[in-house]
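Take a look at chain A:
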Amino acid sequence: MGAIYTGSGYWSVGWWILFAALALAMTIYFRSLGRGDYKVGTEQEEFFNAGHPVPEDPREYRFPAASTYWGFTRALSRYYDFLFAFHTGFLQDYVALTAGVLALFGVLALLV
Partner candidate 1 sequence: MRLDEHLPALLLALPLLGAFSAPLVGKGSRRWVELLLPVLSGLTFAVAAALLHRVSVGGTQLYVMGAERAGLALPSGMSLPIRIVLEVDALSALMAASGSLVAFACALFAVPYMRRFSGFDKFASLYFLLVAGMLGMEVTGDLFNFFVFLEIASVASYGLVAFWRDRPEAIEAGLKYTVVSTVAALMVLFAAGFLYGNHGVLNMAAIASRVDLGVADKVAMALLFGSLAMKAGAVPMHMWLPDAYGEAPSCVSALLVSVSQASLYGLFRTSFSLFGLPRVAPLLGWGLVVLGLLSMFVGVTMAIVQKEIKRLMAYHAISQTGYMLLGVGVGLVASLSPARMESFGLVAIGGALYHVINHAMYKGLLFLTAGAVYYSAGTRMLDQMGGLARNMPKTASLFALAAAAIAGLPPVNGFTSKLLIYQSSYALSPFLAAVGMITSVLTLASFVKIFQSAFLGPALPELSEVREVPAPMLAGMALLALAIAGLSLLPGPVLEHMVMPAARALADRGAYIAAVMGGGM
Partner candidate 2 sequence: MKPMSVVVRSVFCVFGWFVLVFGAYVIVHGHLTPGGGFQGGAVFATFFAALMASLGEGAFGESVSSRFLSTVESLGLLLFWLLGLLGMGRTFFHNFLAGSGSILFGGSVPVGPNEGALATGGTVALMNLSVGMEVVAGLTLITVYMALARLVVPDGGERGHDR
């Protein structure tokens, strides 16, 4: 397997597959040991839905894409407010930004 040297280390896909197979074998081994304190018919069998109430019908158990990473976007809400204000969907903003970057780069080039 060909190794790639990056100057400060190397990457070889063969070694990686070897280690991944080793890790997989260990995982399967540990998993096969089972869990002794698991008891059928107690609260250990109940669902946990990230703190949300668990619906009665399992068909309704859904986590829609729109609320994925809700906390992440909430934490960065000021950054996202700016970003959405920036993406106006307005054609003339597109052209103006392109022309602006061209002009800025032209001025920089003339100064060098």
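Just so it is clear, a residue touches a chain if its C-beta (ideal position, glycine included) is under 8 Å from a C-beta of that chain, and two chains touch if they have at least 3 such contacts; residues count from 1.
If you want to know what made the cut, all candidates are chains of the complex that A comes from, given by their letters.
Small disclaimer: the values here were computed from a predicted structure and weren't measured.
K.L.:
Out of the numbered options 1 or 2, which touches chain A in the complex?
P.N.:
1
K.L.:
Given the complex with candidate 1, which residues does chain A contribute to the contact?
P.N.:
Result: residues 1-4, 6-9, 11-13, 16-17, 20, 58-59, 61-66, 68-69, 72-73, 76, 79-80, 83, 86-87, 89, 91, 93-95, 97-99, 101-102, 105-106, 108-110, 112 of chain A touch candidate 1.
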